[in-house]
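Of the protein chains in this complex, one is absent; all others appear in place.
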Amino acid sequence: MTDRMPAAVVATDARTAVQGLITALRQHGFTVIGPRRRGEAIVLEVLHAVDDLPLGLTDEQEAATYRVVTGDGRSLFGYAVGPQSPRRYLSPPRRTLWTGERAGLDFVVRTRDPDPPAYAFLGIRACELAAIDVQDRVLRDGRYPDPDYSAARERAFFVGVNCAAPAPTCFCTSMGTGPEVRQGHDLVLTELLDDVRHELLMAAATDRGAAVLDAALDGMPWRHAGPRDLEAVQDIVTTSAAQMTRRLDAETARDTLAANLDHPQWDDVADRCLSCTNCTLVCPTCFCSSVEDVTSIDGERTERLERWDSCFTLGHSTLHGMGSVRGDVRSRYRQWLTHKLSTWWDQFGTSGCVGCGRCIAWCPAAIDLTAEVAAMSGPVAS
Amino acid sequence: MSGDTRTLGRSAGRAPMVPARYRVAERIVETHDIVTLALVPLDEPIAEPAPGQFTMLFAFGGGEAAISVSGSSGEDVPLRHTIRAGGPGTRALCALVPGTTVGVRGPFGVGWPLAEAEAADVLVIGGGIGFAPLRPVVHHLLGHRPRYGRLAVLVGARSPGGVIYTDELEVWRRRGDVTVATCVDVPERGWQGDVGVVSELIGRVSFAPDRAVAFLCGPEIMMRVVAARLLDAGLDPHRVFVSLERNMHCAIAHCGHCQLGPLFVCADGPVVSWARAAPLLAVRRW
Partner (left out) sequence: MASIGDLLARQPLLASLDRDDVDRLADCGHIEVFADGSLLAREGEPADWFYVIRGGRVALELASPAGSPLGIETLGWHDMVGWSWIFPPHLWTCDVRAIGTTRVIAVNGGCLRRRCDDDPAFGYRLMRLFARLAAERLHATRLRLLDLYERDHVG
């Protein structure tokens, strides 16, 4: 955030303000993606209007538990994160790398320039912005920048929201990734909701953000944010941070796991883990993928397809002719956790985990990685 | 697909997952299941590979396979790969006839640190198809012979029929300035070479352990055994180099398949020092 950024403003009616934002974003050419109720979960989908948001709803999350329930009936963002994250759009589950056509012994390669939609993510949380930063290091800032991801990332616009209703599965506070939105955003919103008002504090962090904010505020009542408004934001953030009971220290976890690659706890969790890949599907930083050849029946055309994959599959670590290096659940779970919390540091200079807690909620076996790490800490270990 | 669709001809700026097309110029049968393909470019060629690097070879309808380069710049057709028919990808490649178009991505990975070998005694030890990535090393060492001390090329194979580059080995043997020994597990009648495990050849070669460097490639068990023998003989594990293999898939450290602890074998390897590799390999099934 630079000094040139306009000061924070407070829109008097939150719903109108968000509608104004959506309209302004669409006018600027963005496809707006945000939280939406779909069946029994709040997912990330295209938003056309403010009423598409899960208005007044909240969620109940615990290990192996996720429910959408009626909340205060009024809030726009009164829930934590659902099973999907922006990775679904920035790094889609399937994409075509190139296609080929055979001509006798020869073949031609057809490719395309990356042209992903310009997405505006509305209602994104601090942990998700942290996850995008983690994915940037893998897919954009490494030795081989991914052209599709880089293009999508370049175009993407982020409207962050300060969490007012974290879930018991959240642990962003201890990971240093939230709950306050501090980096990676163009705009940040905080709902100021009580018996008498439903206002929205809005602040720009980039020029793009300021331009959209300007357009959004046009024709609606707003005022400059005063000290009491800013205090209210800090109260919300502080309360949310204090609510989190789960903890994980990123650097301690890194060292604990590195020193305990043969700890008996791995056998314990292997008894519970189903190797179902849910955790890797919901995780906002996981990046494993596979490339497949899809060849036409006549063998004349082929498509090289990349799709999401998971280190929990047997095929992930196959050495041809020998089977899988990680042929048992114990080694696969250990790979996932030691990569996410430990070797990720060696590879990318940060933890791979942002404390969003999705893997805890969506694990059908109720495995909680914070508890697993805790079980390996202490005097018996190393 | 959205956006422009164009046929990739001689244009530059390929995305890392898009192959360059090459044509099979020559197909050399090395053994009953090992073939060397010499490739010439149809599209703009890839960068010249260094010894120890690999490419992802694509046969239409057969998918991609990670294959180490086995050729070197001094040859008439420098881009060569020696392939053993194992899974469907490599079987498809081994069956290709000259004139067929293949896709090539690369070169990828960290190659053999030849600079480490300057002024040192060098042991080049390969087993089975593992000798293929070492062939460019031998070319380099012999091409710049005065830079190096004593040279030994030790090759292991299951049987005489499994030895690759037999003619070339004989040419090297006759030079007189390099020790060349081939060792088979199971001999055949008329076999004039050694019989035994290739690690046993180490004791029969003369070198100064504190001034020696070793380059190893072969099955992981073989590399472990040979490395242990070399350390026994007094070599520094930082000067013993192995070529690791894991599930190389994208080759650009994105798909995650080839990880060995913190290493992406495709990008941090495949060549690493034994000092770095040994503790990682010691964690079973990591």
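First chain written, first letter: the chains are A and B, and each begins at residue 1.
Going forward, a contact is a pair of C-beta atoms (placed from the backbone, for glycine too) under 8 Å apart; a residue touches a chain by one contact, two chains touch by 3 or more.
Bear in mind that the values here come from a model prediction, so they are computed numbers and not experimental data.
Asks: Of B:Arg145, B:Arg175 or B:Arg204, which residue touches the hidden chain?
Replies: B:Arg204
Asks: Which listed residue, B:Pro51, B:Gly71, B:Gly89 or B:Gly128, touches the chain dropped from view?
Replies: Answer from the full complex: B:Gly128 touches the omitted chain.
Asks: For the chain not shown, which residue from B:Arg84, B:Arg105 or B:Arg135 touches it across the whole complex?
Replies: For the chain that is not drawn, the touching residue is B:Arg84.
Asks: Residue-wise, where is chain B in contact with the chain that is not depicted?
Replies: Per the touch rule, chain B residues meeting the hidden chain are 84, 86, 126-130, 133, 156-158, 162, 183, 185-187, 189-197, 199-201, 203-204, 217-223, 225, 233, 243, 245.
The criterion applied here is as follows: only the chains that are shown with their structure count from here on.
Asks: Starting from the mean Cα coordinates of chain A and chain B, work out the distance between those two points in Å.
Replies: 40
Asks: In their complex, what parts of chain A are in touch with chain B?
Replies: Chain A residues touching chain B: 96-100, 102, 105-115, 138-139, 142-144, 146-147, 261-262, 287-293, 295, 299, 302, 304, 306, 309, 311, 316-321, 325-328, 331, 334-335, 338-339, 343, 346-347.
Asks: Which part of chain B faces chain A closely enough to touch in the complex?
Replies: The touching residues are 1-8, 15-19, 21, 43, 60-64, 86-87, 90, 97, 99-101, 103, 245-247, 249-250, 252-257, 259, 261-262, 264, 267, 283-286.
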